[in-house]
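All protein chains of the complex are present and in place, except for one that has been dropped.
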Amino acid sequence: MAILAKMLPQSTSVEKLGEEVKRRIFGTLKRSLYVLRVDTGSCNGCEIEIFAALSPLYDVERFGIRLVISPRHADALLVTGPVTRQYRAVLERVYRMTPDPKVVIAIGACACGGGVWYNSFAVEGGIDQVIPVDVYVPGCPPHPVAILQGILVALDVLKQKIEKVSYREEKPEEEWKLRPPLALLFERETLVKISWELYRDIMRTARKYLGYLYGVQLVKDYFALLSEVRTLGELREASKKIVEAWNRDPRIAQVVEELNKLVEKHFAQKH
Amino acid sequence: MGGEAEARKLLEKCVERLKELLPPDAIVDVKVKGKDRVYIEVKREYLPEALEKVYWELGGYLSSMVGTDDRSVDGHYRLYYIVSIEENVRHIQWKPWVVVYTKVPWDNPKFKSTTPKVPAASWYEREVKDLLGLEPTGHPDPRRLALPDDWPEGLYPMRKDFKFYERPPRQPKPYMFRPEKVSEGIVQIPMSPIHALADEPSQFRLFVDGERVVDVDYRMFYVFRGLEKLAEERFTYNQTSFLAERVCGICGYAHSTAYCEAVEDALDIEVPERAEYIRTIMLEVERLHSHMLNLGIACHLTAFDWGFMELFRIREKIMKVAEILSGGRKTYGMNLVGGVRRDIPKDKAKKVMELLKTVREEFKKALDVITSNELFLRRCEEVGILPKKVARALSVVGPLVRGSGLPRDTRYDHPYAAYKYIRVKPAVESGCDVFSRLMVRAREVLDALDIVEHALDQLPGGPILNEEKIELVEYAKGIGYDEAPRGENVHFVVIGKDSRVHKWRVRAATYNNWPALPYMSRDYTITDFPLIVASLDPCYSCTERVIIVDVKRKKTVTVSYARLVHLSRKVSQNPTHTPQLL
Partner (left out) sequence: MAFIKLIEHSSRRGVATHPYPEKPFEVDELYRGKPVLDASACIGCGACANACPAETIKVETDYGKGVRRWTIYYGRCIFCARCQEVCPVNAIELSREFELAAKNREDLTVVAEFKLGSCAKCKGYLDVSIRHVELAQKLLERSEIANIMQELARYMVMCLKCKRSFFVEKLGEATRG
């Protein structure tokens, strides 16, 4: 350490010095990175994803990243969990025991910001409340590849992909654009003028049968169709196209039938 | 269904028998709910007798115990003892749940402990004492069970007047483990939170004589996150389903399902059949990955890393299945109260079927190689014996109990979700050792593959979510249960105001299994210990929504180093030697 400190240019900021040391160590040492896994009260989700990262499909060891079992051997700490009240002292001790320079990587939602427990009486709410963190890896749990990327970002092998986004509304009238399926309600002339209630019912039915994800997808398709047809007979005929597009799933046919019934009922009420 | 009438009859019989057994003024109120559950209110002074009769005379297993703070409602605390009647009624499809409860007034928070009569209640009562401040009088072991070391005295976090975000000042107090110097010749080996063999934070103390483990002491509460409190005050009932999923990262979906079932039971919400099938599919997918993980870890601990790598490679396909079905590898996020959130379209089902086919083939081959490996067998066979008798007395659950020859399986005993339609035969092995438990898991992997394939094939039509007619009935109570990969999970819910739960109690499988650990590890070597722990497949974070400390006291004897070395050598050279220290 002392020799390294001499090698470095004089720097006013301690953090900067630390950064430089870290860079040189990993740049010049050219040896494997020893990693210690620290569980500070995690639910195990992140743990098994770290284990999965060791498995043949991801295989972190091909980068020379090796799990060790003692803080004294470690170069990097993979910390998971929200830091429970009881664990705080242990984490502080582990951090002190790990030789400098070290990298702390927070794995998972709990470690990055306390997760769902962030303001509970029994947790501290994230690793950075207790020790400094170098890299945050969000996810609940993170994908093994994301963990791998996190370690490589910490070593400056990979560049981070995410950055802060801010948006400010300048001209509210012009900037605002509705997205489908709601946009389709206002954009085109349709067979029946789709009222808000009908839209709501269609949406509800689709969700009830297919859930939020496939439901909205289907409603988008269905509204696109609705704006093309002119008569009810055409609607029935054309709705077969949707079923075709969804791999002829009998389930989709069932849901489309339900939606058709809704539209017909609505149409009958109007006339 | 014919089973329902039978179940009702049995339930009535249970209530009548209990009325006969107890003094006439003991029972205050009896409420039958549905086909298989009954809530019986007893007077406070008769609580131990009532529980004793239900437990021993009616043949019940204590599934959970809950204390609620109802002071804001009627000035009382309530204690619920949830007992599942299973003895001698194996043939009945829906076995009864008997809930014995009593009121404890706010100004006199004491009750007669039931532990002397029903030992299984010990931890539950100590937990109630710590978190709610209800004193079990006559409890044989009234020491602190819950809460961190530095938690102030007299502050009870589960009471309603404690806010979830409060962080009381620390009052550091060193925790008294078992006395530093124990009996002659016994060496303590601490396995602290950071340890090679402990995957999760906890502290084990192994007491060894030579190489032989003579006793185990464990203490965990490093994972106490206060989640039940959060659910009561911060989460709405639909959000809590996602919180429940984070009770445990391995069997989280089982917790989420049990929670939703509890709320659905309380509010009489009918879950669409398709949703029940989808839940079943996801539960079995979870069982697949969890069992493969456990088998892989067992291989790893016996230094047979080929097995670990191969099983984890196969397991990745299961993770892919979960990804296709739910969009997440581990946290599925599929459950809402009233059904599921995501449907399974035909093309996805087809993809999954293809993956499962390769998984089945590869798993069978891998299993063949693993079980024909002499080294692996020698490490697993005849190690960590849990006799049938002990398993029954401790009422352990999951592969642990099935590995000891007892056919307990919630999927069979209390059919839930689609197990009403798909009957499961419990996989039972009678070896009582680590190998038997591993084989139970291996068989369940193959069974689970069958179930997923069958359920995907037989998926019924209709909606998947029923959230239109949900009406929150205040203080309605419900029980939810399912068979997680590690055994039976039981959730108890009392519905509260503002679409929040009034009380939510999670009882995870491992909670019942921990007491078996000392029985299993005694008389084996230190190297076997991690394997035995792994065969229990513990889930620390499940158990530690609350805290467990189990410390036995022993006489303090000073022992010289020379004497210690002498004893160690002597014992290690003579494996048949039994020291009189025990």
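Some observations on this one:
Note that the chains are named A and B in the order they appear, and that numbering of residues resets to 1 at the start of each chain.
Following the convention adopted for this analysis, a residue touches a chain if its C-beta (ideal position, glycine included) is under 8 Å from a C-beta of that chain, and two chains touch if they have at least 3 such contacts.
This structure is a prediction, so every number in the text was calculated from the model and none was measured.
Within the whole complex, the absent chain has one touching residue among A:L33, A:V153, A:L210 or A:V263, and that is A:V153. For the chain missing from the display, the contacting residue among A:F51, A:Y95 or A:Y118 is A:Y118, taking the whole complex into account.
In the full complex, chain B makes contact with the omitted chain through residues 234-235, 238-239, 242-243, 246, 306, 313, 320, 323-324, 326-328, 331, 333, 341, 365-366, 368-369, 372-374. Interface residues of chain A facing the missing partner chain: 56-59, 62, 106, 109, 112-116, 118-119, 126, 128, 134-140, 142-143, 145-146, 148-150, 152-154, 158, 160-169, 172-173, 175-182, 185-186, 193-197, 199, 212-213, 216.
Assume only the chains that are shown with their structure count from here on.
Separating the CA-averaged centres of chain A and chain B is a span of 30 Å. The touching residues of chain A, counted against chain B in their complex, run 36, 38-49, 51-52, 54-57, 69-71, 81-82, 84-87, 90, 94, 115-117, 119-123, 140-141, 143, 207-215, 246-252, 254. Considering their complex, residues 148-151, 157, 162-168, 193-196, 199-201, 221-227, 229-230, 234, 242-243, 246-250, 252, 293, 309, 312-313, 315-316, 319, 327, 329-331, 340-343, 345-347, 461-466, 468, 539-541 of chain B touch chain A.
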